[in-house]
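Got a structure for you, written out below as C-alpha cells; questions coming shortly.
Left out: one protein chain. Kept in place: all the others.
Let's look at chain A:
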Amino acid sequence: MSPPLELDYIGLSPPPAAAAAADADDDLKGTELRLGLPGSGSPDRRVAAATTTTLDLLPAKGAKRGFSDEAPPPSPAATAGKGKKVAEEEEDDKKVTATPQPAAKAQVVGWPPIRSYRKNTMATTQLKGSKEDAEAKQGQGFLYVKVSMDGAPYLRKIDLKTYKNYKDLSTALEKMFSGFNAGKDGLSDYRKDGEYVLTYEDKDGDWMLVGDVPWEMFADSCRRLRIMKGSDAIGLAPRAADKSKNRN
C-alpha cells in the first residue's frame, strides 16, 4: 500500500491513476481546508491540489459525496470524532466498518498509552527545541514548530525552514491537515462556518494572524501555529475575501 508520507494514518488505498487525479482535482476545487490567509481569497488550488497526495485519497468524480455539489465551500469537519471516521468516509471502495465513536471532542484520557514521564520529557525536548531554534540565529538547520488544528486528535510539527513563503506554508498545512476534512454528507458544524484561520504564537507569547509581516520576520518570531475555527477567530481574522493585501 502506498500513499506515503504523513497521510498513511488514514489508511487509504494506493492512489488512483492520474486521470482520476485530474477529476478529483475538480472535486477539490471547493476544497474544505481553507486557511484564510490574507490575500488568499480566491483559492486557485489546482496546482496545489494536483501535487498533493491528498488528492489521490479523495473519491473520484461521481462518488456519493461530491464536493462540488456543496453550495458553500465546505469547511473541514474537524471534530475528533469525525477525524476517526476519516478512514470510512474518504474511501468509496473500501467499506470500512462504521463504528460509532464516542462523541467526545476532547482527547481520550490515557490514550494513547504512553507513560507520563515520556510525555513530559518529550514536551520539554520539543519546547526547548522550538524555543531555542526560534531564538538562535545560527547552527541549527531546522526550525520545528508545533501545528495544532482545532478539533484534530493530535498535533503536527513542521520545519519552518523548509518553506520560503506563506504560500508554501499554506500548501503544506493543507496537505497535512486535509485528513481531518472528512465529514461526508453528515455535515459537521464547521462546514457552514467557512474557513479556518491560521494563527501563530510569537516570541512574546501573543497570538497573531499569520500573514501580516514579511515571511522572514514571521519565521523568526513564530513559536507555534494554530489553525483556528473561523467562528473562533471573529475579531482577530477578517475573512480572507475582505483582505486584498498582497504578501510575498
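Please note the rule applied: contacts are C-beta pairs under 8 Å (C-beta built on N, C-alpha and C of every residue); 3 or more make two chains touch, one makes a residue touch a chain; residues count from 1.
Definition applied: contacts and distances are computed from a predicted model.
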Inset, instruction - Assuming one chain is omitted from the figure, identify its UniProt name from "Lipoyl amidotransferase LIPT1, mitochondrial", "LSM complex subunit LSM5", "Queuine tRNA-ribosyltransferase catalytic subunit 1" or "F-box domain-containing protein". - result: "F-box domain-containing protein"
Inset, instruction - Tell me where the left-out chain touches chain A, residue by residue. - result: 1, 4-6, 8-11, 13, 83-84, 87-88, 94-97, 99, 101-118, 121-122, 125-126, 128-129, 132, 138-142, 144, 146, 153-159, 162, 172, 176
